[in-house]
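Note that this complex is displayed minus one protein chain, with the remaining chains in position.
Chain lettering (A, B, C, D and E) follows the sequence in which the chains are written, and residue indices restart at 1 in each chain.
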Amino acid sequence: MNTVSRFPIPELDALPEDIRARIVAVHEKAGFIPNVFLAWAHRPDEFRAFFAYHDALLDKKGGLTKAEREMIVVATSAVNHCHYCVIAHGAILRIRAKLPVLADQVAVNYRHADLTPRQRAMLDFAVKVAQRSHEVNDDDFAALRAHAVTDDEIWDIGAIAALFALSNRMANVMALRPNDEFFLMGRTPATA
Amino acid sequence: MNTVSRFPIPELDALPEDIRARIVAVHEKAGFIPNVFLAWAHRPDEFRAFFAYHDALLDKKGGLTKAEREMIVVATSAVNHCHYCVIAHGAILRIRAKLPVLADQVAVNYRHADLTPRQRAMLDFAVKVAQRSHEVNDDDFAALRAHAVTDDEIWDIGAIAALFALSNRMANVMALRPNDEFFLMGRTPATA
Amino acid sequence: MNTVSRFPIPELDALPEDIRARIVAVHEKAGFIPNVFLAWAHRPDEFRAFFAYHDALLDKKGGLTKAEREMIVVATSAVNHCHYCVIAHGAILRIRAKLPVLADQVAVNYRHADLTPRQRAMLDFAVKVAQRSHEVNDDDFAALRAHAVTDDEIWDIGAIAALFALSNRMANVMALRPNDEFFLMGRTPATA
Amino acid sequence: MNTVSRFPIPELDALPEDIRARIVAVHEKAGFIPNVFLAWAHRPDEFRAFFAYHDALLDKKGGLTKAEREMIVVATSAVNHCHYCVIAHGAILRIRAKLPVLADQVAVNYRHADLTPRQRAMLDFAVKVAQRSHEVNDDDFAALRAHAVTDDEIWDIGAIAALFALSNRMANVMALRPNDEFFLMGRTPATA
Amino acid sequence: MNTVSRFPIPELDALPEDIRARIVAVHEKAGFIPNVFLAWAHRPDEFRAFFAYHDALLDKKGGLTKAEREMIVVATSAVNHCHYCVIAHGAILRIRAKLPVLADQVAVNYRHADLTPRQRAMLDFAVKVAQRSHEVNDDDFAALRAHAVTDDEIWDIGAIAALFALSNRMANVMALRPNDEFFLMGRTPATA
Partner (left out) sequence: MNTVSRFPIPELDALPEDIRARIVAVHEKAGFIPNVFLAWAHRPDEFRAFFAYHDALLDKKGGLTKAEREMIVVATSAVNHCHYCVIAHGAILRIRAKLPVLADQVAVNYRHADLTPRQRAMLDFAVKVAQRSHEVNDDDFAALRAHAVTDDEIWDIGAIAALFALSNRMANVMALRPNDEFFLMGRTPATA
């Protein structure tokens, strides 16, 4: 076993060109290669599908803010005890929200985090989708609409919780290790 | 709300061509349009990513048999109480395994189903990934290897459980209704 | 171990006359001997008590319909993951309700089944009795009365859930196998 | 509501003769009428079936001692938080075991009670049947056989746990109140 | 292992004078030495801190009655399955409340105990603190204030539940055995 994943990590040069290009691009932008890219590249088709799904939900324009999308990732990944996703998306949340303490608050117990009532309602729904989706009912939709959350946004909340239900389980099976760089990102104005 | 999903169902003619083509193809093959295609088409990018992921895992050649892949879907969807996935993939399992009682056995309690010891070990792992992935450890891998399950197959088991963790949550949020056709498929030699 | 139960199955000729007669009668009516009769006959006194209790609740005239009584059996047996009871009473429910898809809906997640609001309230109560009877309180009774469920019917719902709490546990301890015949019964108009 | 049950308590004179006779007999023997008899008499057929089942298991000769049968009742009724059964059968256990502290030990946490290893294994199985019967497997049977528990005794343990799964749920639905007399019975040599 | 605790029990003469004096005093008052004093004396500093905390909350004047403080101990110790605390504080509750059946009622299922609505609300809160303190919210405070429970009393309820969260865990780790004397205390007017 390497220290990144229980499964093999491919050589960059051996990867299909589109996957290699994406990894090179993220390396240039972030200054390091987040381990999730290396680990998923073991399966190119699954890599493409996963990041296509990810981009469709996390980089979407309009509706939820990017920080709110990351809050959903952190809150649901925390209840699934996923190392990689809590640490890596915690860093992204700190940067997107420009709030150095929010990510740790959400990870430990979102009920005590510095959220608006609307954001709190969003995370209540997201965590229900993560843990008891079979009990989701019309009352849950009504509670969100009472905070002016649109049906399109409800889909997004549910879909992000669902995508990270997948991602958390894969990362836990892989024992995917977060890069050390994530732990310090966004913790001070200089790094945000 | 229509009777298929809590969210809008697009008109076929209004869909992007690649999505429309896939739906037409499945209609021709199955004789009806499984509701999952119509419901996910509300979001074309997510539709493409979801079915790309699905095909990479469920239609994969070699390793696990197609019936075994469907067993994993049914067992994990049952613990998530997902109507659509248990009913629809139960039908596919009956057809792929050519065993009319297996799907219902797996759905109620896979521990009492007519499985080989190797298949039983596979479902033990899949259900652990579905419910307690944060406790997956080296002993789980050793138990599977003792049944000659390869690491490549372990990835597949984990990945199918993870993909349907996503799918079950989306279907539960949508209140996605299985087509009536699924209930009877594969229950007699004539329909299998 | 035989394939029906972990415990011995008596010879029909060795059984007390009343038990043998009941088994012969059910055989003539159904065309096969449901395994529950053979397995419980290992203990004649318990056989008599169990079926006396069963008949008092499932064959009772008035109040809940016979289909509603079977819905309660299927919903509570599903949360107890009891093979025999979900499969066998699912078949009976299909026949009594003349609805080929209802039993599978109730077994996977009764919250998404095609039920009246009154039936939904009945199953909410039945499942609470099955899983958290120590939390049953006056509000539960009020919720049922709001749907015009009488106290006599509330007793019936609770008692059926309680009887199958017994039955599910015995069947799980026995590893009681449902007869293959049950899987197809009531799935088409011809068989209902 | 009377103070004994949420449901009506019949007048003794209005009861069928066999039921009235049993209640008179228990009154003469115990010096009071345990509320369980009055509450179940609301439904004569269910009364007869319940006590027939009860007598078949609790008064059975041979195999488990009567004290051991009551231990199983107390341990499983405690995990179901059933007032009537823990208090009433706790009293009977004190009397049958001639051990004034055993019943309270078993009710709070049987793992720390003064039991033989064989009795401890019996209660491990009984509590598993009470809480997770769908996970009962061959290893559970092997563990009991290692303590020289026969298959006939395993049936008894499972059946007593199953019968009180029924009884606890009915008592919780009824809010069945234990008679004050039970609290003090068997607590000193004079009362045992 | 001695029969009192998994850990060593110090000789009285070897104890620091303040601890020895407290144990002598309780011996004189109660007529026996409750095992909790002997077991905790293995660690004098922890002994002093524990009993200082205990006295600050259980012997406090004003606000909750002493019986109500003991109810909280018994209800929360029961959900933690702590032998010592349920048995010993059950005895104290019987004596303080002068009600011989209340302690056993609270231990089995406080929802069916003979409590005032205000006491019931207090135990609902205490058990929530014991089991799901991370979900305590403003609604819980409002529910208690609606029963005229002051904020100072809410602190006490929470603090007693919290102290016995500690005490129950220590007693369970020690396998701390309750003295036989406790089982009979307060069960009749003469002993209360």
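The rule is simple: a contact is a pair of C-beta atoms (placed from the backbone, for glycine too) under 8 Å apart; a residue touches a chain by one contact, two chains touch by 3 or more.
Quantities reported herein were computed from a predicted structural model and do not represent experimental measurements.
When the omitted chain is restored, the residue from A:A49, A:I87 or A:V149 that touches it is A:I87. In the full complex, subunit B touches the hidden chain at residues 134-135, 137. Touching residues on subunit A toward the chain that is not drawn are 78, 81-83, 86-87, 100-101, 104-105, 107-109, 112, 172, 175, 177, 180, 183-184, 187-188.
Mapped onto subunit D, the interface with the missing chain covers residues 109, 111.
Heads up, the rule we're going with is that only the chains that are shown with their structure count from here on.
Rounded to a whole number, the gap between the C-alpha centres of subunit C and subunit E is 44 angstrom.
Of all residues in subunit A, those that touch two or more other chains are 134.
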